[in-house]
Structures are given as C-alpha cells and as structure tokens.
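Left out: one protein chain. Kept in place: all the others.
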Amino acid sequence: MIGTLFLLALLSLVLLCSVQVARCPDLVHSVLWLAVTLLSTACVLVWLAAPFLAGIQIVLYTGGVITLMLFGVMLTHRDATAVVPNPIQRPAVALVAAVTLLAILLAAIWRTPELAPAAMSPQHEVTTLQIGQVLLAEQLLAFEVLSVLLLAAMVGAIVLSRRKDP
Amino acid sequence: MIAGDLRVFLTVSAVMFCIGVYGILSRRNAIGVLLCLELMANAVNLNLVAFARFSTGTMGQVFTLFAIALTVAEVVVGMALVILLQRTHRDIRLDVAEEMRG
Amino acid sequence: MNAVELAALTVLAPLVVAVFLIVAAPVRRNGVLAPGLSVLGSLVSLVGAGALLLRQIFGLDPDLTVERQWLVAGGETVARVGITVDGTSAAMLAVVTFVAAMVQIFSLGYLSDEPEEDRGRYFTWQSLFLFSMLGLVVSPNLLQLFACWELVGLCSYLLIGYWWRKPSAAKAAVKAFWVTKFADMGLLIGLVLLYYHTGAFEWGPGAVEQLAAAGSDPEKTPWVLPSVAVAGLMFFAVMGKSAQFPLHVWLPDAMEGPTPVSALLHAATMVAAGVYLIVRAWPLFEAAPVVLNTMAIVGGLTALLAACMAIIQTDIKRVLAYSTASQLGYMIAALGAGSVLGGFFHLTTHAFFKALLFLSAGSVIHAVHTNELSEMGGLWKPMKLTALAFGVGAAALAGLPLMSGFTSKDLVLEGLYKAASAPQPVLWFPFLACLFTVGLTSFYMSRVFLRAFFGKSSRRAYRAHEGGWSMRVPMMLLAVPAVAAGWPVATFAQTTGLFEPHIGLLHFTPVGGIALGFSVVGFAVALMVHASGGSGGMVSALSPLGDLIRLSLVDRAYDLAYRQALNIAAGVGWFDRYMVDGVVNAIGALTLLLGRWSRHLQTGRVGDYVYAVVGGLVLLAAWSQMISWVVL
Partner (left out) sequence: MNILLGPLAADLVLVIGMGSVLVTDLILPPGDKRLLGWGALYTLLAALLATFAMELTGPAIFGAYVGDPVALMFKRVFLAAGVLAALGSLTQLAERFERRQGEYWVLLLSSVLGMSLLAGARDLVLLVVCFELMGVPLYVLAAWARDDRLAIEGALKLFLLGAVSSVTLLFGISLLTGICGSTMISEVALYSREHTNPALLLGAALTLGGMGFKLGVFPFHMWVPDTYQGSTTPFVAFLSVAPKAAAIAALVRLLIAGGNALLVGVVPMLITLAAATLVMGNLLALHQTQVKRLLAYSGVGHMGLLLMALATGTELGLSMLLFYLVAYLFTNAGAFLVVHAVTGDEGDDLALFEGLYARSGWLAMAMLLFLLSLAGIPFVVGFWAKLYIFLAAWAGGLQWLVLLGALLSVLALYYYLRVVISMFMRPPPTPIEPIVPDWGTNTAIALCLLFVVGMGLVPGPFVEAASNAAQGFDGAIVAMPRSTAP
C-alpha cells in the first residue's frame, strides 16, 4: 500500500517536472527541471526492476546530457543576465495538438485488451550479467554499430563546432 | 494493484511524450526544443522499461540501453548545430531561420 | 536482304543519324553536314520502304513478325520488341518515309536563313521524329507502339517549339505536349488493363478472347467490360493524338512551328499515329461495338466542326490545320463504321495531298513572309509552280474526280452509308455530317486558293518569287501521288488485305455523285464570294458561271445559305475558342493556381514544419485507431 502510494507520488513528480520543463520561462530552470525529471524517472526505473538502467540514466542523461545542455546555454548566451529567456509561442494551438495526440495514445492503450503476449506475470529482476550476455550475443551487431554511431556523432560534433579547421 | 498494471506506466509515458510534443511545438528557443525532445526520449525509455518489466524482459532493457545511447548521439550533434546557428545567425531562436520557403 | 532486314534498315537509318548527330556535336553544328546526313538517312529509309512495299505488292514476302524478348521477369516474357512486316505496315512505311524525305529536302531550302546550329538541332529532331514514327509503324505489340508513341509526342514538342524566340511557339509546344500527353494516359491505362487481363501486350484475336473471358468471369467483372474499357481508353489516346473534338485544341496552336514541321506533323507522323493505331489494333476495337459507334460520332462531329472553323480562319496555315482535323474526323468516322479500308486509305492519300498543301503554303509563306491571307493575293503570276501544286492539293482535298482524295473520300462515305443503312441509325449522323463537310471543304479550299493566288496583287506579292530547287522538287514529286495515289486502290486493298466489295477506279456510286454535287456547289459559292469581293485573272474568266449562279433565286438562296453558314461557322469558332479551348486553359490555370496556393503551406518557419510533422502524426495515429475500429 505504501509502496503504491510512493509510486504514485513518484509518477506525479515525474509528470509535474516534465510540465515545468515545457513551460518554464527561464531556460536554465528548464534544464534543471529536466534534471529532476530524469532523476525521478531513474527512480521509476528502479521500481521497474531495472537498476542497471537507472544507473545509466543517471550517469549518461543526468550527468552527460544535462551538462551538455548547460554548456550549450552558456555558449550561446554569454552576455545573458540572470534569466535566459525561453519564450513560448502559440501555446493554445500547441496544447490542442498535444492533447489530441494524448487522447489518441490513451485510447489506444486503454482499448487494447491484452497489452503483453504472455500472461501478465512480472518478470524477474534483470541482472547486469544478463544484459551483458544479450549485448554480446543477440545484439552483438547492433552493439558494434552503436559504437560506430557514437564515433560518427563525435566526429560530427567536433567538425561542426570547432571554430577553425586545422 | 496499480503498481502491477502495465497501463499505468504506459499512461505516464504517453503523458510525458505529449508534454514533450507540447514543448517542441511551443518553444522558440532551440535549446528549449532540445530539452523537450529529451523529454520525449525519456518517455520512450520509460515505455521500453515498463514493457521489459511485463513482457520483453532482458531484451527490452537492452533496447532501452540502445535508445539512451541513440538519444545522446542525436543531442550531441543537435547541440553542435545550435552553436553553429548562434555563430551564423547571432541568435538561437528558431524563427531566425526562415529564409527558404515556398 | 530479307524483308525483316530491309525493314530494320528502314527503321534504324534515321535513328543512327539522330544518335550520331546528338553525340557528335561538331557535326551537328555544321550547317551542311547535319542536314545532309539527315536527308541521307531519310532517303535510305525511303529506298528501304519502297523496296519493301514493292515486294509486298508482288507477294514476294509472306507476312512476317520477328520479335526479341525485351523484358523477362520471373522466367516469363513480359514484353517483346520486334518488327512486323505485312501489307499494312509496308504501305504505311512507304507513305511516312516518302513524305518525311520530301519534307526534309524542302526544309533545306525553307530554313536556309536560319543559324547553322539551330538547323542542326532541327534536323536532329527530324531524324529522331522519323525513327519514332517508323518504330511505331512496325510495332508488333502495344507496348512498343506506346513507347514510340510517346517519343513521337516528345519530338513534335521539340519541333513545334523550334522557334523558341517566339513565346507563343514555346507555349504552343507545351500545350501540344500537355494535351496529347493527357490523352496518352488513356493508352497507358489501357495498356496496364490489357496486361492485367491477358498477361501480354498483344492485340491479336487471342487477346480479344482473353478479354472477353475476363469480362464473363463473374468474380472479376467490374462496372465496364474489359474489352470496352481497353478499346475506349485507347480511343481516348487516339482522340488526343489525332486531334478529335474536343481534344483537338493543340492542333491549331501547333502551327507555331516551322511549316515543314506542320507538313510532317499533319500528314504522316503525329496525327497519323492515332488512326494507324486503330488500324493495327483493329481486333481490339472490333470487339467493342460501343466504342466503334462513339468513334463514328466523334469523327463525324470533328469533321463538321473543324470544317466550320476552317471557313473563318484568316491564317493560311490555320485553315490547313483545321482541315487536317476535319479529314482526321473522316478517317475516324470510317473506322467507327467498320470500314478499315476507307479509314486507312484516306490516311495514305491525305498524307500526300496534305503534305503537298503544307509545303506549297510554306513556299508561299517563305516568299511573302506572312501567314495572313489578307496580305496575299495575286501570287499566281510570280509563283506558278506553287500555285499549281497548291491547286492540285486543294483539288485532291476537295475530292475532285481523278484526284486521290476522290477515291478515298468516296470509300469513307460509302462505308458510312452502308453501315448506317445496315441498319445502324446512329450512324446516319456521321454520314450526313461528312457528306455536308464535303461541300464545306470544297468551299474553304477554293476560297484560300482564290484569295492567295488570284485577285488583287498585294504589295508583298510583287516581291515574291519561287524558292530554290530544294523547295520546288519536293512539291513536284508530292504532286504525283496527290493525284495518282487513288488509282491503285484495288492493289492497295489487296496488299493490305483489307478487301471491300466493289472497289475500283471511278466507280460512280450514288453516294459519290451526291458528294461530288456538294463539292461543286462549295466551289461555286467560293467563286461567287471571291467574285463579289474582288476580281482577278481566273475569276473573270469564269465570271459567266458566276453570273449564271447569281441569277435571282439562286442568288437569294446563296445569300441566305452563305450568310447563315458564315454565322454558324463564326458561332462554332467562338465556341471552340472560348469554350473548348477555354476549358482546357481554365483547367491548366486552376492547377497552377492550386500549385501557387499550396506553396503557402511551406512557410519556411521551423516551428510550422514541426507543426506539420506533429499534425501528420496525429492524423496517422487517428487514422490507425479508426482502422482498428473497423478491423476489430
């Protein structure tokens, strides 16, 4: 019971922070709200028996991405004062579009009688070992491709953002 | 009971996804849009892990791992582009880039 | 050389020339070599085709089709490419190559003032044009025919737009291409349909049987029988290519091209392709009587309306253009009435005399530098040869006895009459329309002839003179078949295997007699109109005849008929200009407007683009849920 309440609180927190990301008028605040969202999502991941992923989420997202975002904010707003503006346009239209999409998504999810193939028996906790085994067996090719992708992304980011070519 | 229902997580994920959609539609600052894209990606991760819990198991979690990495790669390149935008247009509001049309 | 090698030589000679000219730019830019090569190519074709025709006439070669696999998919042959040699194709080859060779020789003189490079371009397209028409003629199946058909359209586009410095020329070229291409889509869909039902692109009786079988299959039967659909779609394409009402709108505008191009286009290549398609694919059409009846009616209507429009034109080329549409109406009507011989024979004779008419018109235009009839007159003195050539052509077109046009027109009318009294009451309309058109034709041709060559000499006429040998010789050569092509009609029938009862030179049927009567009346009226408008050498000589006709009662009748007819013709012209043409233009303008309007969607703002993507996603997602509603 307490667990359920805790989960509900956690999920509400995730959503509330998300809303803040989307409507906060200060860009730096938005970034920080995103950090909180990602952290609380990590907690949900733990609840969903994915502690390894939660760790990755914290290290990669909250650590890497948020830092990157802050870097970006600072690089592009060097002369900014306390508040970095993050303006909003046509909020009503955007809201209508988002709500329509949400209605369709929810309708699809709730109209589907069985959402998962097996009898809904929650799986056991997935260990890091299992993840590693899948990574190096079934998903070996994808794993290798991913490394090439990260390399390409790195090369691309460097070549775009460096000021002068060597 | 709620904790054991896949739909709850999917619903939360869908809501987060749509908040992200609202964000990318309404934000004018390029970095603001990137943040909301992050939100959408996070919704995808939540979706994947929830499914991993209830049906796909290890494979689902591995998929999530890949999804996280993919998002990071995209964001890195995106941020580089935003910095370039700042350099060429002296501004990162998206409506400065509207020279080509029709 | 056997027949197929000969045919291959005939077809490929212009292609070799065209490809060589396209590839070898220095030769193409040479003002002597390029035309020379092109003419050489067409002469080789002419010799080949002539030999082929002679061998067919004397029965030395059996009908022969040589095919190669063109397309193999999944172990089964989808399409073939090849050459068919039989009486029909040999006759058509001979006509096409003869006219094309004459036109090209004529062009040597006609375009002698043009820049060398432009001339090279012109002759390159000419050769390509000839090749595509010859390829069409020898096609053993519908696919190859369609491919060549499209190429013919493309080349005519390039040639009509030859004088690109005139904006009207470029516009006319686009219009011609657009309208015919629109019609071609009928052929394309027909092709797809044919393949869908028969698994091949053949047009023989086998395909007809399969189509009929598909039509009787209760599972497959759509809202229209496959045989009717295929034939109908093909006829739609013919309407575009052979300028049948209301898709004739491109033809008058196509006069913007050089006159020799018009000669080729109107006589032997572009417009002839449509009629030839019907002759070739006759089994497909024969199996669809509804389409045949429609053809007859459309043909009759076109013959009548185009003749009306020809009456009120003041541009010599436009008169000829409308007369082409009118004569094509005859052919289509004859085919619709089931008289393949009539339609095809009229196609061949028409090719000769229409080419002759255009070339002599070109000679006139070359001499006086205008198309306007009102600025001509009195050209008989300086240009006797041209006048004679034009006169022969006009007489053939009007169907005077002993001329080629007489025999073929007689066959057409007779075919229509027989079919109408078969009895198919529907066909009385095309018969009467065609009969009446004989009078109109005779009237407007006489009018043009009289106005251009007789009457008061215009200022321009004093300076006019005949062109060089390259312009005179083709006219003289073309005049021969324009007169005599009608004589060997029995041989023609025998060679092409299209027999019809009682054919012979100058067989004088009642129908022919009435037609001749109409023709004489038309001529007389033209004479009177001319006499009342001005006086000139020949008219004064014939004035007693005019006086006779102008006697009281006849005069009244003439006045009534002539003025009324002119009014009607003006009305038809108005309808054509503002309604039919207007509709075509309006559709074009509306589409362009839509295009302009839709560009507002592409605002250039990233924010709006994201909206578009999200909107698309929302619609797709909603669509998927609606589908799930239906499916589940």
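The chains carry the letters A, B and C, assigned in the order they are written, with residues numbered from 1 in each.
Here is the rule we use: a residue touches a chain if its C-beta (ideal position, glycine included) is under 8 Å from a C-beta of that chain, and two chains touch if they have at least 3 such contacts.
Source: prediction; values computed, not measured.
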### Query
Which displayed chains does the hidden chain touch?
A, B, C
### Residue among C:G59, C:P205, C:G497 or C:G604 touching the omitted chain
C:G604
### Identified contact with the non-displayed chain, of C:F98, C:F177 or C:F390
C:F177
#### Entry: Touching residues (missing chain, whole complex) on chain B
17, 20, 24, 30, 33, 37, 40-41, 43-44, 47-48, 50-51, 54-56, 59-60, 62-63, 66-67, 70-71, 73-74, 77-78, 80-82, 84-85, 88-89, 94, 97-102
### Task
Please give every residue of chain C in contact with the chain that is not shown.
22, 25, 28, 69-74, 78, 117, 121, 146-148, 150-151, 154, 157-158, 161, 164-165, 170, 174, 177-178, 181-182, 185, 188-189, 191-193, 195-196, 591-592, 594-596, 598-599, 601-602, 604, 606, 608-610, 612-617, 620-621, 623-625, 627-628, 631-632
### Message
On chain A, where is the contact patch with the chain that was removed from view?
### Response
104-105, 107-109, 111-118, 137-142, 145-146, 148-149, 151-153, 155-160, 165-166
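To be clear about the criterion, only the chains that are shown with their structure count from here on.
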### Query
What whole-Å value do you get for the distance between chain A and chain C if each is reduced to the mean of its CA atoms?
69
### Query
Mind pulling the chain B residues that touch 2 or more other chains?
21, 25, 28
### Task
Would you mind listing the residues of chain C that make contact with two or more other chains?
607, 611, 614
### Residues of chain C defined as touching chain B within the complex
599, 602-607, 610-611, 614
### Query
Which of the residues in chain B end up touching chain A in this complex?
1-4, 6-12, 14-23, 25-29, 31-32, 34-36, 38-39, 42, 45-46, 49-55, 57-59, 61-62, 64-66, 68-77, 79-84, 86, 92-93
### Of chain B, residues touching chain C in the complex
21, 24-25, 28, 33, 94-95, 97-102
